[in-house]
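Of the protein chains in this complex, one is absent; all others appear in place.
Chains: A and B, in written order; residue numbering restarts at 1 for each.
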Amino acid sequence: MELFEFYRKDRWPHVFCPGCGIGTVMNCFYRAFNELELPLDKTAFIGGIGCSSRIPLYINSDALHTTHGRAIAFATGLRLAKPELKTVVFTGDGDLGAIGGNHFINGCRRNVDMTVICINNNIYGMTGGQASITTPHDYQSTTTPYGNKEYPFDLAEIAVAAGANYVARWTTRHVHELTRSLKAALQKKGFAFVEVVSQCPTNFGRRNKMADPTQMLEWFRQSSVRRDKTKAAEVDHVDLNLAGQITIGEFVDRNRECYEELIGVGKHG
Amino acid sequence: MKPVIDLKLCKACNICVYICPKKCYSKGADLSEIGYFAAVVSAAEKCYNHNRDGKMICELCVLSCPDQAISWHPETEEEKRK
Partner (left out) sequence: MRIAPGEYFLQGNEACVEGAIAADVRFFAGYPITPSTEIAEGLAHRLTGKDGVFLQMEDEIACISAIIGASWGGVKAMTATSGPGFSLMQEAIGYAAMSETPIVVVNVMRGGPSTGQPTRASQGDVMQTKYGSHGDYQVIAFAPASVQEMFDLTVDAFNYAEKYRVPSFLLSDAEVGHMRGLLTVPEAINVVERKEKGLRRPDEAYDVPDDLVHPFPVFGKGHKTMITGMTHTDKSKIEPEDVKVHQELVKRLSEKILRSRKDINKWELIAPGSKTMIISYGSAALGPKEIAAKDDRIGLLRLKSLWPLPEEPIYEAARQCDQILVCEMNLGMMYWPIKRIALEAGCKRIELLSKVGGEPPTPSEVRHKLREMGAI
């Protein structure tokens, strides 16, 4: 399948700003999906509200563009009602962690088979750059003009604690590793969660002395630390997301029974 | 294989210029049809995939390009000889 068979060519060029990391994730996702040769017509794509949640509308398949934060709840219903469909959720940090935080942790706990891809750009991009739950401590945004006094969430660690079957975090600087993780997540039975730390040069970088997307990619490269190497490092786990370092890698890969198997819904995979 | 930039899609973020380990790309100086100073492939012969008959080695640029503007095209005979 060509790139523009997978995506809807008539909707191009897409709405994302120059240098936005969402396009990078779209490339990696297409690559992973294509290499696994999954049937596009038997996959439903669900998004909430926000920049990253627009991705399903560009994919040439069934797409559900839902209300803010509720994508995982919609996907749970769709998946259980039609078990032959694979469900993929595209979401952002605000959509998943703030307004949809409850659905996120309960989605991990319930372990319904779905792949959730969170594009974490540390900011509310579509509304113009307000602080989000992953904005690093002391960074600037339009609602934190004196620096963000709150500490950020670590979405991947939350997913691990809440019981997801597969959890990984990469940045848009690690495209090959990301593609590999997306493939693993798409093949995983149960709740698979991939967080992609992504650049928003327009609304995050510009206010934090990184207006050029390549500056943000360089920042990702320098501050990324593989998870196995961080075990020894002295990191504050609440603040480990961005301010000091970005912990990347596969966080967990386990095989808890998924919900539809437990209640005996239809056939699987 | 050589990389080609689609001028109708490139939004001149220059991520390709930054990410290419072989420095195949450089910043553009000409305004494209859609109003950006699109990046240019200035040294396609330095690319890892050059002269490898379709075998993909690196692909950092294609995967990173946020606007799906970079794609692979076969080289001409003359380009292959370089």
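Throughout what follows, a residue touches a chain if its C-beta (ideal position, glycine included) is under 8 Å from a C-beta of that chain, and two chains touch if they have at least 3 such contacts.
Because the structure is predicted, anything quoted here is derived from the model rather than measured.
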Query raised in the report: What are the shown chains that the omitted chain is in contact with?
Result: A
**Report entry** Absent-chain contact - pick from A:Leu3, A:Leu38, A:Leu85 or A:Val252
**Finding:** A:Leu85
Query raised in the report: Which listed residue, A:Arg70, A:Lys188 or A:Arg207, touches the chain dropped from view?
Result: A:Arg70
Requested in this report: Go through chain A and note every residue touching the omitted chain.
Outcome: 41-42, 44, 46, 57, 60-67, 70, 73-82, 84-85, 102-103, 106, 263-265
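Methods note: only the chains that are shown with their structure count from here on.
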Query raised in the report: Tell me, which parts of chain A touch chain B in their complex?
Result: 3-4, 7, 12-14, 16-24, 26-28, 31, 172, 175-176, 179, 201, 212-214, 217-218
Query raised in the report: For chain B, which residues count as touching chain A in their complex?
Result: 8-9, 11-15, 17-19, 34, 36, 59-60, 62-68, 71
